[in-house]
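Only one protein chain is missing from this complex, and each of the others stays in its spot.
Chain lettering (A and B) follows the sequence in which the chains are written, and residue indices restart at 1 in each chain.
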Amino acid sequence: MTIRVQDPGLETTVQDTGRLGYYSIGFPPSGALDSFAYHVGNALVGNEPGAAALEAVYLGPTLEFTQDTVIAVTGADIPAFVDGEEIPLWESVAVSAGSVLSFGQLRAGARPYVAVAGGIDVPLYYGSRSTYTLVGIGGFQGRALRAGDELAIGSDARDPKAGRRLNPSDVPVHPSTAEVHLLVGLHSYRLTEDSLARFTDTEWKVTPDANRVGYRFRGAELEFVPREQPFGAGSDPANVTDCGYPVGSVQVPGGVEPIVLLQDAVTGGGYATLGTVVSVDRDRLAQTKTGDKTRFVPVDLDGALEVRRDRHAALDRIRSALS
Amino acid sequence: MGSHKITSRTPGVFYHRPSPDADPYVTTGASVAEGDTVGLVEVMKTFHEVKADAAGTVSAFLVENEDEVTIGQDLVELET
């Protein structure tokens, strides 16, 4: 039983919860950028929590199913159709053999997810089915899908059923100005006080250079505190002695165009970082698109942990309601 | 005779030509068939071809080369 890719969209990849545990040899986690949409999709179709799904961006793929199954489209607000009939988002839908899933023009958000009962069956690579295209490993042949690809569907769905629906009040909205929580720190002392304040005061615009590796923003210039550079760092004021980068950390090479590192990012390097986006708020970044605005709202550690706890509690409640 | 606007399906940067040294895909006054490429939108270092979704004659470009565009933004006007 397979899915035939008729049109891959812009960049559609197989993703799961990610490849954790290999950061120290340079593997970023990869995995679904919008973790909430991914987990709810699996819960809707009755999969175990770690089943692999498809993540698209801006343009949905066109997919043909060769056998009856159950699917759910979550994430971005985008019209989805089965054989030309619009289907509800955030709801499990039965599709029959020969049916074709297609998408219209994105209304809000950036990344739709397609969960399929049984999950996408690709080989595990270092413990995960997630695609990491930068070095060409994981997922379907280590790359984004192409027309003509045939994806196997797994057979271990727990309880596939059409008609499961996410409570409308739980459906995330995708405002054109996203707010994400930022724990300021790491090498924030390298920036002047004015610049740090400017960073959290500015409405940053998402540039076209925004993908699974990271999001680059425009909106203000930031200045570094002059210093004699420590040995090992290199002479540029944006440089520090090469170190690990937390997933979600923010760097500002040259003081312009800050970059938030996401799930396919480099794991370390020599640019000063000024803080880290709280993990659950990467979901929100994943649903912003080129041209959208983002504000970074400063929180302390307790605030960051509270945001995390609230979001995880909501997901737990949703999962038990759907099971 | 009517007019039809070709819109962008992705956000990104609009280009008139396939590469900096190449001729533009189409110029004002050119006739295009449905499915013809009329420009490129670059996003995430990927180039997405903008295709005419109707046949007609190009009457105007509604964005400049290298303008940033949003989803649904009008790019090219056709007389149909």
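In this text, a contact is a pair of C-beta atoms (placed from the backbone, for glycine too) under 8 Å apart; a residue touches a chain by one contact, two chains touch by 3 or more.
Methods note: contacts and distances are computed from a predicted model.
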item: Name under which UniProt lists the unshown chain, selected from "Response regulator receiver protein", "Urea carboxylase", "Bicyclomycin resistance protein" or "histidine kinase"; value: "Urea carboxylase"
item: Omitted chain's touching partners, listed by label; value: A
item: Which of A:A97, A:V135, A:A197 or A:V225 contacts the chain that the document leaves out; value: A:V135
item: Option touching the unshown chain, where A:A32, A:A304 or A:I318 are the choices; value: A:A304
item: Footprint left on chain A by the chain that the document does not show; value: 20-27, 126, 134-137, 142, 183, 185-186, 230-236, 239-244, 246-249, 253-254, 266-270, 273, 275-280, 301, 304-305, 307-308, 312
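Just so it is clear, only the chains that are shown with their structure count from here on.
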item: Rounded Å distance, chain A centre to chain B centre (Cα mean); value: 29
item: Of all residues in chain A, those that touch chain B in their complex; value: 10-11, 57-59, 105-106, 208-211, 289-291
item: Sites on chain B touched by chain A in the complex; value: 7, 9-13, 42-46, 48, 68-72
